[in-house]
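Just dropping this structure here.
Removed: one protein chain of the complex. Kept in place: all other protein chains.
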Amino acid sequence: MKLFKTILTASTFLGAAAAVHATELEVTHWWTSGGEAAAVAEFAKAFDATGNKWVDGAIAGGGGTARPVMISRITGGDPMAATQFNHGRQAEELVEAGLMRDLTEVAEKEGWKDIIRPASLLESCTLDGKVYCVPVNIHSQQWLWLSNKAFEDAGVPVPTNWEEFAAAAPALEEAGKIPLAMGQQPWQTTLAFQVLLVALAGPDAYTKIFGEQDAELAASPEITKVFEAADQARSMSADSDVQDWNQATNLVITGEAGGQIMGDWAQGEFQVAGQVAGEDYTCLPGLGVNEVIMTGGDAFYFPVIDDPEVSAAQDQLASVMLSPETQVAFNLKKGSLPVRSDVDLEAVNDCMRKGLDILDQGNIIQSPDQLMSADSLVQINDLFVQFFNDPNMSAEAAQNTFVQLIENAD
Amino acid sequence: MSASRRPNQLFRNLTAKIAAIPMILTASVVFVGGTAWTAIYSFTDSGLLPRGEFVGLKQYDRLWASNKWLISIENLFIYGVCTLVLSLVIGFVLAALLDQRIRFENTFRTIFLYPFALSFIVTGLVWQWLLNPQFGIQHVVRSMGWESFTFDPLYNPEIVIYGILIAGVWQGTGLVMCLMLAGLRGIDEDIWKAARIDGIPMWKTYLFIVIPMMRPVFITALVIIATGIVRVYDLVVAQTGGGPGIASEVPAKYVYDAMFLSQNLGQGFAASTMMLLAVIIVIVPWAYLEYGGKKRHV
Partner (left out) sequence: MSSTGAINIAGVSADASAEDLVGPRGARPRRALSRRNIMLYGTLFVIAVYYILPLYVMIVTSLKGMPEIRLGNIFAPPVEITFEPWVKAWSSACTGLNCEGLSRGFWNSVRITIPSIVLSIAIASVNGYALANWRFKGANLFFTILIVGAFIPYQVMLYPLVIILREMGLYGSLTGLVLVHAVFGMPILTLLFRNYFTSVPEELFKAARVDGAGFWGIYFKIMLPMSLPIFVVAMIIQVTGIWNDFLFGVVYTRPEYYPMTVQLNNIVNSVQGVKEYNVNMAATIITGLVPLIVYFASGKLFVRGIAAGAVKG
């Protein structure tokens, strides 16, 4: 409890309706690692405190596993009461089909519009003016993690932005280091590419290309720069032959690699290895160029269940998830940032602090999930992945394909 | 032994027909019904939910324009041919070796079979380690002094599918061996005795007498291996995730990704309909020859 600086004393629990009936709500989510599970436990604890019961349906594997389960359960006539889902475009169809509960009433009653920051998070949950999901946290991907030891060994100062980093690559290589650590799994490549795009072309260009499908901009020299940087990154990571992201992070921790482009969850690895931000490793949000973070995050949806008691409990759960106490408790455990601006976290480290500051300044962009259909996004991601792994594919060819995909995207 | 030649065939057949009701229902309702359902929806633009507008052949146009799909097919072909040959050969040889009245047969059989018990997720993970140049086999051989030794199949787009093959064969041959062993154990002892008395060398007995007798077992093994090949998915996901790049993509993964990652059911159904069509083109003529005519054995 000492972790909280300020907690609003006005609890937002729906006091009156609670504690009459204990309704069991089955909640599906894919948070299964240690820290994640501890975070979910905070939700469950808070929900159980309202007199209801949280029935946990954790399934690892992300949306790819959750989708078949969700669709089957809904089609089979036995839906779960709440489920984690990527918000934004991906759930549109379920909402349009009338399968998800409209939470507008709760949202208005509790003034979600005023408390959720950035506003885009709630917008992603909104369709035709109605709110359908609860955003619960903010994760950011735009980080370059650098090993201070690697640069010390190579005899160059720790870079402060992408260009310095790229320039230091030869020195790192000479010292027998891998300049850029990168796992082979496709999502990591995609992540790196998106981060490069946002950082080097700037948030506006990113939003226009992904949000408005501006193919002309995608063909511009601005974006050529991004593909060239990706080309650089490709050769910098040529010797990095690990699969998992945390194996790559481990290369940075041990100083075998100069740096890694990875989301804020990489911090957990540095912490486990006993490293201190600023001393042993350095973090550069937005690659040190454009200090923005992507407001990706997680959200919960509530399938329609024809039972007034369940509906009341669903409303309660939605409300509990956003209450200040739960937001703080949950996000501290999860390592992500709360979606409310009216709570503050004291026990954050250097890097998290940087993230919070960027958030406070409003330097935020939407995640591609929120801007583009999953189908188009997968095609674009495939291109990035192919480019990264095929040294024969020129930056120019990749950009041409990229322009085409943007033209045809929806 | 065809029952149709027997006088009281109607009554006899009735029992057999009643006994086969579960099979008839499964075949007609689940497989025919489910497949038809899938095929119909492959002409729609269904996204996350199976509903949507009819769009004709659009999903198929896109499928065949997709580089990823073409690579998937090529990979499946290479993986398929190699797995088929290796599994049958290794499986049979192991079974034949175990059939020599050896000691510790149970132990050896279990050793060859145990990989089959492990989930693909972990099989993939372990082989990913073993084939990792940093700390796997390459590392060990190099530290023994052979510095130029290179063995990194999972990191080389050209040969990545063979890296997956190593794990696939490791996992699957045990079952083929058991199948072959069951077949060998079904061979009459007298045949061996007769062959020995005639002075036929053992390898000839196997090749020209035993294997032809085991034809049904080989067919079973063939189908089991082939279905495993067509449906290969988890192993690839666990070992490479389809990488490097899209070098180790396979059709079943294309289907899964289209359905559940791209949220484009129509595209996934189109891909699976194509897979099924290919299977039908191969199997139906074969099944007709094999089962359609009169009974062929003995």
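All chains are identified by letter, namely A and B, in their written order; residue positions are counted from 1 within each chain.
Operating definition for what follows: a residue touches a chain if its C-beta (ideal position, glycine included) is under 8 Å from a C-beta of that chain, and two chains touch if they have at least 3 such contacts.
Keep in mind it's a predicted model, so treat the numbers as computed, not measured.
Only one of the listed residues, B:L57, B:V81, B:A182 or B:L207, touches the absent chain: B:A182. Checked against the hidden chain, the listed residues B:F43, B:W69 or B:W127 yield one contact partner: B:W127. One chain is missing from the display, and on chain A it is touched by residues 26, 29-37, 40-41, 44, 54-62, 65, 68-69, 71-73, 75-78, 244-246, 250, 263, 265, 268-269, 272-273.
For chain B, the residues in touch with the chain missing from this view are 1-4, 12-13, 15-17, 19-20, 22-24, 26-35, 37-38, 50, 90, 94, 97-106, 108-119, 121-123, 125-127, 129-130, 134-136, 139-140, 170, 174-175, 178-179, 181-183, 185-190, 192, 202, 213-214, 216-217, 219-220, 223-224, 226-227, 230-231, 233, 251-252, 255-256, 259-260, 268-269, 272, 275-276, 279-280, 283-284, 287-288, 291-292, 295, 297-298.
By definition in this document, only the chains that are shown with their structure count from here on.
Averaged Cα coordinates give chain A a centre that lies 38 Å from the centre of chain B.
Taken together, the chain A residues at the contact with chain B in this complex read 63-65, 67-68, 71, 75, 90, 93-94, 97, 184-187, 241-243, 373-375, 377-379, 382, 385-390. Partner chain A is touched in their complex by these residues of chain B: 47-51, 67-68, 128, 132-134, 152, 154-155, 157, 240-247, 256-257, 259-264, 267.
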